[in-house]
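Below is one structure; the comments refer to it alone.
One protein chain omitted, others in place.
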Amino acid sequence: MWKLIVRRTLITIPQIIILSILVFILAQAMPGDALTGLIDPNIDPATIEAMRERLGLNNPWYVQYFDWIKGVIQGDFGQSFRFKMPVSELIGDRMINTLWLSLATLILTYLIAIPLGIISGRFNDTWLDRMITGYTYIGFAAPLFIFALVMLFIFGFQLGWFPTSGSVAPGTEPGTFAYFISKLNHLLLPALSMALITTVSTVQYLRSEIIDTKQKDFIVTARAKGSSESRVYNRHVLRNSLLPIAAFFGYEITGLIGGTIFIENIFGYPGMGELFLSSISLRDYSVMTALVLLFGLAAIIGALLSDIILSLVDPRIRIK
Amino acid sequence: MSLIEVENLKVHFPVRGGIFQTVKDHVRAVDGVSFSIEQGQTYGLVGESGSGKTTTGRAIIGLNDITSGKVLFEGKDLSTINKKEYIDVRKDIQMIFQDPFSSLNPKKRVADIVAEPLRNYENLSAKEERIRVQELMELVGLSPEAIYKYPHEFSGGQRQRIGIARAIALNPKLIIADEPVSALDVSVQAQVLNFMREIQKELNLTYLFISHDLGIIRHMCDHIGIMYKGRYVEHGTSEEIFTNPQHIYTKRLIAAIPDSNPRNREMHYENRKLVKAEYDKLEKDFFDEEGLPFSLKSISATHQVALPERG
Partner (left out) sequence: MNDVLLNIKNLKTSFRIKDDYYAAVDDVSLTVRKNEVLAIVGESGSGKSAFAFSIMGLHTRAKIEGEIDYKGINLAKANANQMKKLRGNEMGMIFQDALSALNPLMVVGAQIDEAILLHNPKSSKSLRKKQVINLLNQVGIPRPEKTYDQYPHELSGGMRQRIVIAMAISNQPELLIADEPTTALDVTIQSQILDLIKELKETIHAGIILITHDLGVVAEMADRVAVMYAGQIVEIADVYTLMENPQHPYTRSLLNSIPTLNEVKEELHVIQGVVPSLQNLPRTGCRFAARIPWIEESAHEASPELHEISPGHYVRCTCYKDFYFPEQAEEERNYVAN
């Protein structure tokens, strides 16, 4: 099995290299470069040319690529011309905010998906199941950004239960309990809004897995052994149905990336997604490139995690 | 001259392993098989799962790549001829598959399924094609009006007949039947087997009949080859194999078939024990160090057995 994991991990290396080249080429293809906007337009073109030469901007693309990637590996993504600070520093705090948001969303996603999926799958075609599948259809149909706006309007503005923007109340001291509570409070509404929508695919997936497993022959065997219905479900149906769900975990991460871009903007939550949209509108290329690279990395790692989890939990793959 | 001659056929599948999925070993699915079939005869290929009987059939028809050896069909070597020639030969060799439920495309009408080989090889007008398909349907005992139905509207036996209609559409010379009745109920089995014999006489067909069911093999075949782990253990006429088996594996296979007379039950049970004891005792003599059968030695003009060199 370890061979499988090593091989699978090795595959991510070319994936990452290809991703970085793609991201670099895209950045190059965009109009302007690191000097655009940084320099006073009244400066003499010859001086600019000298600066370009000094910064290596006239080198062939692959030399530039290696310069860039060398920096990236050391955590240097260049300068944000808009915020006038290193990109890595700019992203650092936001990344932590997004991580917290993603984690909260994941936890909520599973808290919602597992009980609903189980009820829906076990009691399929009852009115309870119809209500749950009804909810999933709404979830599939409702665009996340509209749903999030509605949530923000009702719970943030009308009822005033949650803060409507930011990631922490201004003036709270980092490290204190109040700071933690404030962070959580800011997280909850965006995470819930996202979870309520993204969870529907997991609910559906779990439901169909359970219905599928229920009809397997070994479930009949379990009954023929004298297992009670609850034991049949807990020991045989659930275990076997949760396996593909566990493997789906990595792909959930990929799904989160798209979600955070919308959610963070709507809730004014200072994370990577919010930064991404603003960097696009401000043409902050270095920030944009760094974020695309990071999102891509997260997706690659998510897929890797999925495969590793699957190989760990499924003996049919584990034993080879 | 025989219609088809298989000489020392080998089909090896690579086994990949390690971190870089390099070829580590080969599964010798078919490992040196030779036989020939005369025109109009039925040759039975018998073996248990994993014996390589199906792979042999598939290799002849080009569904598996031949690693080495010759397949001479009317004197032409199928393992070396070029693609264009091969297409002509493929017309003369057709296959009937085991599962009539999955071998017919459920989204196509019977007319299209049966006409498919005709469209590949013959340039018929729509009307000619319909007439030909209707003739074929009649030949396999199905109503010509049924050509616009879908496979799911037919029973298992009828579907297998549709499969046969497709196989005989181009007047082939050789039909490879891979467990053609295993998925069918006994009464339907009889129907398909009788029918296969009828059209054999009518169209002078040659069959390569692959099966694990020795009762059916005995009923259908003139010559029989018994396979084990990709090699032959015994080869002979039906009579020789069933009344005078020489290899311990063949003996065991035949002893394992249930006897339809309940009064022989005890005797048969004891016999099975004896054969098993003989097998266990002589296993080392009849198989090489890797547990594979030896090469065939002739014990009569038609009967060959895999015996060790010294014996």
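Letters A and B name the chains as they come in the text, with residue numbers starting at 1 for each one.
Definition applied: a residue touches a chain if its C-beta (ideal position, glycine included) is under 8 Å from a C-beta of that chain, and two chains touch if they have at least 3 such contacts.
Keep in mind it's a predicted model, so treat the numbers as computed, not measured.
Enquirer: Pick out which of B:89, B:255 or B:307 touches the chain that's been left out of the picture.
Expert: Considering the complete complex, B:255 is the one touching the chain left out.
Enquirer: Which residue numbers on chain A touch the omitted chain?
Expert: 216-218, 220-229, 231, 235-236, 239-240, 243, 314-316, 319
Enquirer: In the complete complex, the non-displayed chain touches which residues of chain B?
Expert: 48-49, 155, 157-158, 185-191, 193-194, 197, 212-216, 218-220, 242, 252-263, 265, 268-269, 272
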